[in-house]
Structures are given as structure tokens and as C-alpha cells.
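I have a structure here, written as C-alpha cells, and I will follow up with some questions on it.
Omission of a single protein chain aside, the complex is shown with its protein chains in their original locations.
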Amino acid sequence: MTATRSAPAIEHAGGGRRGALAPGLLPLPALASLAAGLLLLPALALAQPGNPNPDASAPTAVSPGSGRCGVCHPTERVQFEKSQHAEEGVRCTSCHGGNDRSLEVASAHGAGFRGRPARKDVPALCASCHSSEARMRPYNLPVDQHALYQTSGHGRLLARGDTRVAVCSDCHGAHDILPPKDPASRTFTLNIPRTCGACHGDSTLMKQRGKPDVFRLYMGSVHARELYDRGNLRAPTCVSCHGVHGAAPPALGDVDKVCGQCHTAERRYFMAGGHYRARSGDDGPECASCHEAHTVQAAQPERLAGSCAQCHAKDAKTLALGRRIWTDYHSAADEVEKAAALTARADAVPLQTDDYRARIEEARTYLREALPAAHAVQEDVVAGFTTRARSMGHEVQSEIYGKLGHLRQRKFVLILFWFYLLLTLLVLKRYRDQGARKGSPDRP
Amino acid sequence: MLLALAFAVLLLPQLLRGDGSPGSRRRIRLAGVAVLAVWVALSVAGALLERR
Partner (left out) sequence: MSATRPPDPNGRASWVDWLERRINLSEIFSFLTHFGFVITPVDTSRPVREVLREVAETPVPKYASGPRVLGLLTAILFALEAVTGVLLAYYYKPTPEAAFESTRTIVRDLPAGWFLHQMHAWGAWLLAAVVVIRLLRLFWDGLYRAPREVLWWTAVAMVWLVLQLDFTGRLLTWDAHSYWATVRGMEVVFALPIAGPILAFLLGGRVVNDDVLIRFYALHVMVLPTFYAACVYFTFATLRRVGLSPAPEGRPEATTTFRDHLYTMLMLTVGLFGVLVTLATVLPFRFLSAADPYVTPGGVRPPWYMLAPYATLQWLPVPAWL
């Protein structure tokens, strides 16, 4: 009984929405001319057969999201209709106040109309819904963004009256807010560096504040290369290290914790090593000391000399340590690669190489562990892995050389073979000549 | 063309009814060498052809 009663209402609401949405799908220039026709569309929708209750349709015969605001604000309307908010029933009036059912400017911008919210009020405005546990629970969204924002660098400056900092709408957009999983969203992983870079890549703005152009720095990092060149969406962006709503630079002494979220093995070895123990308070070497903060780079031998010399004296024994570890690692890696190349040669013979391949893989695993181990800046720790990798590479090489040597023996056997072959030919020739001599008298 | 060539090779005895004189013989040999040279040249061209 209930179902039959409510069915017409649902159908009716659907019909109304369909009619009103149609102009939104058309290109922008067409919109102005269609704005007047918009009023007629609900009537068309009502004229559909099977709509039993045309009279009750009047109040909802407008776009559910933008109401009649779009008649005068078509650009905003188009942006808004595509946003997540429009889909979830947030209306223009939810943020701007006023009356979205009126076509009169006076009454539409009448009682309770807030107009364009001031920048300093934006966080609180968004928080009026997004900090409400009751409203966010159905979406399983967190409600602590506002609180986090207030702890962030942006939020603290805003609280001090500096409005030229990022507020919610700078990162999420004002009307065209999309969920972060939408690739068109400003907060989609691939778009985050550009979103932050809108301000942090603006060198004039940053110069005023005495900050570097970190967007450009980031784009030169291994992280950016991983994200953009290799399309790895799990590569770190700005928010991976600085936090999302509570965005702030990590405190001195916390850098290894931030990097260690992903580079767990590196951090483990780093904390066991001399660099970590040498730290006094917030002073001392940390990840960024060698790898840079935003222009994160892998350690390279040519960079090692410079980065070690930042702290170590030129004649210190420790200065050569980096290069020694590097040489150790690469000599081991060379051995393993030589073994792999030799395996390919053995395949072309072919020899059975499945076992060698397994061992080379194992050696490569040791090599992969040797790299994090280098963060302990102790030769013996790294050597624990490189020695094993090197010796496995040696083993495989010598075994394959042994087998290839057997192949060379085949060629020595060939000499023996030819000896017997020539012997056979001689014997046959002897038989032939003998037969010829013996047979000649009989020949007619 | 290739098939015609193949049949021509097969039917050589019928096609070349040369009188067996040294002159006709040399002409036939020369024609054969020319065909072979073209074939070899094309083969070399094919061998140098790099296509993916």
C-alpha cells in the first residue's frame, strides 16, 4: 500500500529532474538562449503520460541543486551541476543563502543571503557540514579536517589574519568539487602537485614569503619521475609527506619518520647506524641531508663526494666510506650481471640454466637489500649482503664456464674423430686398390 | 610472375630448342647468368631490408 502511494512521487521527481537537466548537457553558448526555455521544460516534463499528479510538481520543477540561480549564473551552474555536491543534494543556498526559487533578484538575494563568502570564513563554512558527524557518517568521511586545517601552516596563518593562504576552495574548488578518486579532480593523486603548485610554484608569491619554488624542485625528483614517467599512482606527492588538511613541513628530527613510512628498511638501517646515533636533539644528519628535501634523488657516486663533504672534513676517513660502500655494491652487482649475461650465452648453446636463474634472482635479492643496508653507513653491514651476492655470481659464472669448457672439449674430441676417420678412409682405399689389383686379371 | 618463372624453369628443355651450336649455347648461358644475377641482387636487397 505504501509502495503504491509513494511511487508517483518518485516518478514525478525523476521527471522534473530530467527536464531541468537537459540544458546542462548542451554546450555553453546554447545555454543563454535556453535559459528562457528552461521555464517551459518542466511543463514538458509534466506532459509526459503516466504522471498522475501534475499540481504538486511546481515547487520541485527546478534543478535540485542550483534551483533557479542558474538562470542568471549559468557558468557557476554548469560547474556546480557536475560536482559531487550537486549529486548529494547540496544547493546553492546551502553556502550562499538566499532563495533559489525566486527569479526576482531582490527576493532571491533577500533574507539570509550571504553572497560570496569571505576567504577567512570559508573553512568554517565548509566545516558546518564536514565537521558534523551526523552528516558525514553515511559517506564514511572523516570529520576532523577543520581541526586538522587549523593546525596546518595554512590554518595558523589564516587565524593570524593572513588571507593569502590556501583555504578549502583553493584546493578543492568552489563550485566544481569532485571526489579525490575522480581523475578530473584537483585532489586526484596525479593532480596534487599542480594543485599545491598553484601557490607553491608561484615564484613571485613564494619570494615574498621567503620560500623556495618547491613545485619545480619536486618535479625534478625521483618521486615525480615515478609518478609521471612511470605512472605509479602510489608514488609520493606533496600530501604524502606534508599531510593533507594538516599540511605542514615535518619538524626537524621527524624527517626520517616521514620518509620511513614508505622506506621502512632504509629507516631501520638508518636508525641502527652511526648517523642516527650522532644526532643531538634536532641537529644532525637526516634523510634530506643526503637526498634533498623536495628534489629527492637516489644517492649517486658523483653526488656522494659532495654530500658527504657537507659535514665530513676533507681528510676524514669517513669521507671515503660512501665511495667504498658504493664501489663494493657495484662490484657485486657487476658480478651478478656478468653471471646473468653468461646464463644467456649458456641458453644459446643450450645448457640447462633454470638453477642458475634461480640463484641469480637470489643474488639480486641480496643486492636489493644491500641498498637499504647502506643507510647504516657501516661497511660490514653492507658487505654482509654484497659478499653473498658476489659469491653467488662467482659460483654461477664458474659453473657455467665449466660447462662451456666441456663444450670446448668436444672440439678436442673432433681431432680424435678425424684421426679415426682418416684411418677408415685409408683402410677403405686399401681395400679398393687391393680389389682392383686382384680383379684386374678377371676383367674381360 | 613467380609462377610463370617456375614453369619457365621447368619447361626449359622445350623453350630452349637451341641448335646446339657454340653460339646459341653461349647466348643461353648468358641469359641464365643474367637471370641469376638479378635474382642474387634482389636477394641481397631483401637481406638488407629491415622491417618490423
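We call the chains A and B, going by the order they appear; numbering starts again at 1 in every chain.
Basically, a residue touches a chain if its C-beta (ideal position, glycine included) is under 8 Å from a C-beta of that chain, and two chains touch if they have at least 3 such contacts.
Note that the structure is a prediction, hence the values are computed from the model and not measured.
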Of the chains you can see, which ones touch the chain that is left out? A, B
Give the residue, chosen from A:163, A:232 or A:352, that touches the chain omitted from the document. A:352
Tell me where the left-out chain touches chain A, residue by residue. 347-352, 410-411, 413-414, 417-418, 421, 424-425, 428-429, 431-432, 435-436, 439, 442-444
On chain B, what residues meet the omitted chain? 1-3, 6, 9-10, 12-14, 16, 18, 20, 25, 28-29, 32, 36, 39-40, 42-47, 49-52
